[in-house]
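And now, chain A:
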Amino acid sequence: MTDLLPQNIHDALAAKAIEHLHPREMIIEVLRAIQDHRGWVPDEGVELAGQILGLTPLQIEEIATFYDKIYRQPVGKRVIHVCDSIACWSRGAENLYLYLQETLGISPGETTQDGTFTLLPTCCLGLCGEAPAMMIGLKAYGRLTRERIDEILATERAEAGA
Partner candidate 1 sequence: MSDFAIDILLILVKLGLIFAVLLTGAAYLVLAERRVLGRIQRRYGPNRVGPFGMMQPLADAVKLLTKEDFIPAQADKPIFFVAPGLAAVTALLAFAVVPFSPPITLFGREVPMVVCDLNIGVLYFLGLSSLAVYGIALGGWASNSKYALLGGIRGLAQLISYELAMGLSLVPVVLMAGSFSLTDIVLAQNPVPFALLNPVAFLVFLISTAAESKRIPFDIPEAENELVAGFHTEYSGMRFGLFFVGEYINMMILGSMITVFFLGGWIGPVLPPIVWFFAKVMAVAFVFIWMRGTLPRLRYDQLMHFGWKFLIPVSLINVIVTGALLLWLKG
Partner candidate 2 sequence: MPILTIDNQQIEVLKGTNVLEAAKGLGIVIPHFCYHEALGAVGACRLCAMNFVEGPVKGIQMACMIEAKDEMVITTTDQASQEMRARVIEWLMMYHPHDCPVCDEGGECQLQDMTIAGGHDIRRYGGKKRTYSNQDLGPFICHEMNRCIQCYRCVRTYQDYCGGTDFGVLGTNQRVYFGRFRDGRLESPFSGNIVDACPTGVFTDRTFRYRTRYWDIEEAPSVCPHCSLGCAVIPGGRFRELQRVRGGVNKQTNGFFICDRARFGGGYGNHPERPRVPRVDGAQTTWPEALRALRKRITDLVARHGPGAVAFLGSPRASLEANYLLDSWAASLGSRRIAFDSHWQHDRSARVAAGKLGPRAASLEDIRCSDFILMIGVDPLNEAPMLALAVRQAVRRGVRLAVIDPRPVTLPCAAAHLPLAPEALPDVLEALAGGDIRRLGRREAVLLEGILEQLRAAERPVLIGGPDLLGAAGIERLLDTARLLASEHRPCKVMTVLAGPNSFGCGVLARQGPDFEAILNGMLAGEIKALVCLESDPMTGSSDPARTGMALGKLELLAALDYLPTAAAHHAHLFLPTTAVPESAGVYVNNEGRMLLFSSAMDPGTPISVSGGGDHPPRTFLPATPGSEPRPAWATLGHLQGRRLSLRDIRQAIEMEHPNFAGLSSLTTGGEGKRIADISPPPETAPEIPFPHSEGEGTLRLYAMEDFAGSGELAGYASALAPLRPTPFVMLGALDAKQRSLSDGQQVRLRSELGGVGVALRVVPDLPAGIALVPRLRGTALESYVPGRGHYDCQILSEDEEKT
């Protein structure tokens, strides 16, 4: 269990779940906690969340498979979500997406060999004003260019390596 969730966080979540009138509302919170700790949510993570919240694994899984920011498959240390919605696309996101694939040497959904980056497309990030945009972890980057991407990747790689 400890490799899924540290005991203290587990206990805190469990205590909160008992207080909660509708523990279902905490599903994302618990899944994010597991994901923050483990990097992604394995099947055992879903079951653990169920245990904490008093729900069946399926009820957790319904939510977990619905949101694309909850990873049900292993990912790298940093997950790049590239926006492929219309606003970004009209500002050349498609090319940047291809550039990212080229630079990282992976296709969408894959993880780089060193396990640093996973590249995923996503629908709107809400950053249409700064299109084209992408998000790494919880950090959003707008007004992307090739140079900026190189820069960001370098920084992130350095941070991830540290």
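How were these picked? Simply put, all candidates are chains of the complex that A comes from, given by their letters.
Some points to look at:
Everything that follows uses one rule, which is that a residue touches a chain if its C-beta (ideal position, glycine included) is under 8 Å from a C-beta of that chain, and two chains touch if they have at least 3 such contacts; residues count from 1.
The shown structure was predicted, so the numbers you read here are calculated from the model rather than taken from an experiment.
For chain A, the touching candidate in this complex, among 1 or 2, is 2. The touching residues of chain A, counted against candidate 2 in their complex, run 43, 46, 55-62, 65-66, 68.
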